[in-house]
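Structure, as structure tokens:
All protein chains but one are shown in place.
Each chain carries a letter (A, B and C) given by its place in the written order, and its residues are counted from 1.
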Amino acid sequence: MVTAAGTAFLPRERLDALLDLLREGGRTVIGPTVRDGMPVLGEIATVADLPAGWRDEQSPGRYRLSDGHGDRVFDIVNGQMSWKQFTFPPRQKVGEMNRFAVDGSISFQPSAPDPPRLAFLGVRACELAALGIHDRVLAGGTFVDEDYRARRDAALVVAVQCTRSASGCFCTSMGTGPEVRTGHDLVLTELDDGFVVDAGSPAGERLLARLPGRLATPGEEAAASAAVAATRAAIGDPVATDGLRDRLMDQLDSPRWGQVADRCLACTNCTMVCPTCFCTSTSISSDLGGAVNVTERGWDSCFNPGFARVAGGNFRPKREDRYRQWLTHKFATWIDQFGTSGCVGCGRCVTWCPVGIDVREELAAIAPPALPAERPFIRPAAATPGRFEITTLRASHPETPDTATLTLVPTEPVLLAGLPGQFVMVDMPGFPAFPISVSRYAHDHLLLTVRGAGPATAALLNTPVGGQVGLRGPLGTGWPIDRALGRDVVIVAGGIGLAPLRPVVDALLADRGRFGKILLAYGARTPADRLFTGELTAWTDRGVEVLQIVDRSGPGWAGRVGVVTNLLDHRDFASRPTVAFVCGPERMMQATTSVLRDAGVSRERLFVSLERHMQCGIGLCGHCQMGPFFVCRDGPVFTLTELGALFTREGV
Amino acid sequence: MTAPGSLAARLGSTWFGSGLSIHARERLAALAELREVEPGAVLLREGADTERFGVLLRGLLALRVGVAGRGTATLMTVEPGDIFGWSAAVPPYRATSTVVALEASQVLLLESGALRDLLRDDEQLMLALYPRLLESVSRRLTATRTQLLDLYARDREYEPW
Amino acid sequence: MHTDTPQGGDLHFEVGQLTRVEGEGSLDLRVAADGTVAAQLRIFEAPRYFERLVVGRTPDEVIDIVARICGICPVAYQMSAVHAFERLFEVEIDPAVRLLRRLLYCGEWIESHALHIFLLHAPDFLGYPSALEMVHDHLELLSRGLSMKKLGNRIVAIVGARAIHPLSVRVGGFSRAPRTQELAELRAPLEAAIIDAEATVKWAASLDTPPSDREPRLVSLRHPTEYPMNDGRIVSSDGIDLSPDDWGSAFEEVQVPWSHALQASAVDGVPYLLGPTARVALAADQLHPRAAAALKATRISPEALRRNVFLSIVARAVELLHALAEAADIVASYAPPARHAAAWKPKAGVAAWATEAPRGLLFHRYVLDAKGLIRDAQIVAPTSQNQAAIEHDLALFAPAVLHLPHDEATRRMEQLIRSYDPCISCATHFLQLKIEHAR
Partner (left out) sequence: MVATRLPRVGVVKLASCDGCQLTLLDLEDELLAIGQRFDIVEFPEATSRRSMGPYDVLLVEGSVSTPEQAEQIVDLRARTKRLVTIGACATAGGIQALRNWSNEPEWRASVYPRPEEVESLATSTPIAEHVTVDAELRGCPIDPHQLLELLTALRIGRRPQLPDEAVCAECKRLGRICVLVAGGTACLGPVTQVGCGALCPAYLRGCYACFGPRDAANTNSLAGWLARDRTEAEVDRLFAGFTGYAPAFREASRRAVEAMQPAARRRRTKGKAT
């Protein structure tokens, strides 16, 4: 908002002086311009590069530019590109990982931020809000995207108040515009013969003091305010935002999701043009020998089929799942995660949808009341996506035909300071990083129990003794052992799910006297698929009731056959306070938690560990989103209470 | 009243029995006999008439079926508290699997003809017994389906290499 | 390869799949008892019906479709087609667009000629099964060749978006013209490549070539002021001179008994030769000065160049140099066109045009209806025209090598066939292979 004190007026013919000021110190000015008849944000080398007389006409799925509308240079409300193109580039080198031919040793070189010095000219109120949201998402939490922060710190922001609006605009509803309030260095309001200019930061004040021109007259200030007010009136209040979060989360079953999916192309345009969408994926380019590997991060989208895929399937296989994920994240669970809506009402997703799906219509069609939930942010450990600690493989112990336990010796003690249930991101030259749970911590090493589910895990298993492996972590929440103090403990593991639970057994046995009865129910596909068979008897000797069952009997097996719930069917846990830790395939956890609840374990004491597609491991890449959670950061261990209706629900 | 240590009391301490009325427990106990069986003992044969219905009190039983050319396979095991021979109460009264004791086990046995006669005579008993029976069968069905899902199987992903 | 047991004095000599050529073909040679040799080049590319595929399509769609006839020279197909349509619609194209099209074509010539010289033909002269085996002994030569080839691809990619099946060519011009800066980046690499190409001409001229003698009839385009490429009249070494509209008055497509393809031939039945050798011979005066100078320095007489089939590698190297030098000139003087695409209106009629593909004259003829949709198409590729000349040359050459061990004889004859740089994929229509046994 233009304030009375110190408000200046810059005549139109002196706009070059503003550009000169912005360019000082070697800055490049970026602003709206027209190239090949298309609206872009590009370098503004001279005033002539600004789109004088150009205007946009927008409607869902349609955008047209036309010129000859006078002299104004900021009459294009917005174009397809947002400023994230510059603050959060579409592609960014994360680091380089090399393997030396001589001794097979590996090295990591995370990329250091090297931001260009830019001045953003013509940032709208909604876009300032978007930058503010990115500040929270990418630089406001425990973990910080250093590159983003450096780029933000290096950029000057010259805002422009909107004196026109487009048909897609709904900043008024989202509370982000059209008035510019905060986040800028300078703010302009364009009038016919010039610009009313005000400062929004100390840096802006200094620029303003050196800007030629004069103080704005009260008439000019009034004209500026009136123009912005008229814009607000023109936009109206197209989206009812009261209680929107709860109304949306109540409608996970709305038939409308399926209807919009009939039209939705899942083309990712809405997310790519959105100024706040921040999901990314990493890719690796290697030389033919796999010695030099450059890791790059690029914008990804929850609409892509591979976005939520894991080794066994896809958590959001259908278009409607993905549309629902996007909309509920943007307007609802974003609030849980970051304390703000993820939408700023710029309307790009409406205009640039190739088939004109209007998010405002969809929101209106998917309505009613509420359920709140707030989750405190837990979490220790520091890590950035490009930084890995090097460990050396000391031993590899086969567990089953396709699974082995690796002994990895780190040089950094931080890797050994984890909690039961935490995981590490594993990085090897040539492969994308992937998460593996720690199956035991020891004084100088940690154990990872790995199943060769794909090429990367197979390569990890093939690492020769003495070879090096990169690890980042430990990450995620652990099993809350303290919640089990003085209580009976039921541990239910399915298949490889025993690996992340073994540290729980270790912890309980280390302090056996402080816990009640301990039952370990372990189900596996066949007798040969059981992990840690040697230890299972040892645990029995140390006071753990160990029950095992297999889906399919095998040679020499005289034990139980059936599913793991058979072991719990006839039990009663209601009489004594009991805590349960469950890990296995999602369907197994669903069946198990349902039996445990029937048997008297309360939802708050029922803990499960979820699997999702993870790339960064610290809640920045967006792949592992589930409702309000980033599974990597907020989980993987959750109580059933936290998960609520999301647990085992298809397609979230 | 049921005396502690009586068969009715033993029945009541099981999962299956705990869901029955006292009346039902006592009528069943009156027909039941307590048996210790050795590992390997066959309690029912697949395809034969279901000669008895039972409740496992201690030990472990296996349900097995014969598969042509592959010998027998254990479908699942029965835990203490659960029943076997449910087909004694459901036409055509033929055993759907062979029941073998895996460990030294203690079972409560009812002769199936007598059980059916009793159910015909006593509607109250029937009303108490059938829901519990169905619950057990339905659990078993659910477990079987879960097994069929092959939860731990490694889904083969698209892997060219 | 195998040789039939001589039957009744006839020797049947068969070379299986030809290698280091684009597409699939084979050679069948019959030596009669009296020593006369008959050569049959058979082509067993699967029919793809391109001339039928374009029926019912718009001109711009045709430009995309005909490119797919050949992955080696897609630009040639696009050029013959786009010019044919523009001539029918009487579109006036911007002069800068005309230059850009020449540049695009130069890129294709550079890529195709470098590919052929270094990767396909050089192994013949140096005695390797393929260029990959030459790495240890001729690394520098290969690197030079690959860098020129890469530059050719880069030119096509800048003007046409990608090296194979470019996509910017539209009736009236281009969907988008390159910016000055994009072309300026080519300047330095072009200068370096010109030096390399000069060395290539010298190297090619130094190669040991088998003796060969023929008196070929040569055919190419001829333009008043330009080296033959995308505009001109069809001329021959023996006096043919006609507009592409009248192609049918001197040439026809015929079916030869042993094969298999619709060959093209002159109506008088005399085989004719297309491609670098023909162009260099018929338009030597229009070569870029640097190319002309390099040719002259080889001291190979025009007569020798024409008569020895194996010297085609020299002609090709001269054209490689020409294309690089011309590309450098265009890049140096480039200013983006005022209009990257001129407007046009469809019109019924016949659209015919010929351009010079790397391998020679490429003739297109389309019949359009009033909506501008294609009703009929005829596409005559260079290789289908060269086929008769190849067979003719083989028949002349074979007696000199048939006494050699079979592998060596095969290699020599393949070397001869490769002198034509036959592009068998290009043949838009071929019949099926049938093996006939001598009787």
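For the reader, a short list of remarks on this structure follows.
Criterion: a contact is a pair of C-beta atoms (placed from the backbone, for glycine too) under 8 Å apart; a residue touches a chain by one contact, two chains touch by 3 or more.
Note that this is a predicted model, so its numbers are computed, not measured.
Contact with the undisplayed chain is limited, among A:Ser225, A:Ser286, A:Thr392 or A:Ser594, to A:Ser286.
Screening A:Gly31, A:Gly79, A:Gly204 or A:Pro238 for touch with the missing chain picks out A:Gly79. Within the set C:Val37, C:Ile155 or C:Leu262, the residue that contacts the chain not displayed is C:Leu262. Of the candidate positions A:Ala456, A:Leu471, A:Leu520 or A:Ala580, contact with the hidden chain is made by A:Ala456.
Between the chain not shown and the residues C:Gly35, C:Gly56, C:Pro95 or C:Pro399, the one that touches is C:Gly56.
Summarising the interface, subunit A meets the missing chain with residues 36-40, 61-65, 79-81, 85, 90-91, 104, 262-269, 272-273, 283-290, 298-301, 304-306, 319, 351-356, 430-432, 454-456, 458-459, 462, 464. Of the residues in subunit C, those that touch the hidden partner chain are 17-24, 45-49, 51-53, 55-57, 61, 64-65, 68-72, 74, 115, 119-120, 123, 129-133, 135, 139, 142-143, 146-147, 149-150, 153, 161-165, 167-168, 170, 174-176, 252-257, 262, 375-376, 378, 411, 414, 425, 429, 431-432.
Everything that follows uses one rule, which is that only the chains that are shown with their structure count from here on.
Subunit C has its Cα centroid 54 Å from the Cα centroid of subunit A. Subunit B and subunit C have Cα centroids lying 83 Å from one another.
Between the Cα centres of subunit A and subunit B there is a gap of 50 Å. Residues of subunit B in contact with two or more other chains: none.
Put simply, subunit B touches subunit A in their complex at residues 14-15, 60, 62, 73-77, 79-82, 102, 139, 142-143, 146-147, 149-155, 157, 159, 161. Listed in rising order, the residues of subunit A touching subunit B in the complex are 311-313, 402, 451, 453-455, 494-496, 523-525, 529, 549, 551-553, 557-563, 565-567, 569-570, 584-585, 587-588, 591.
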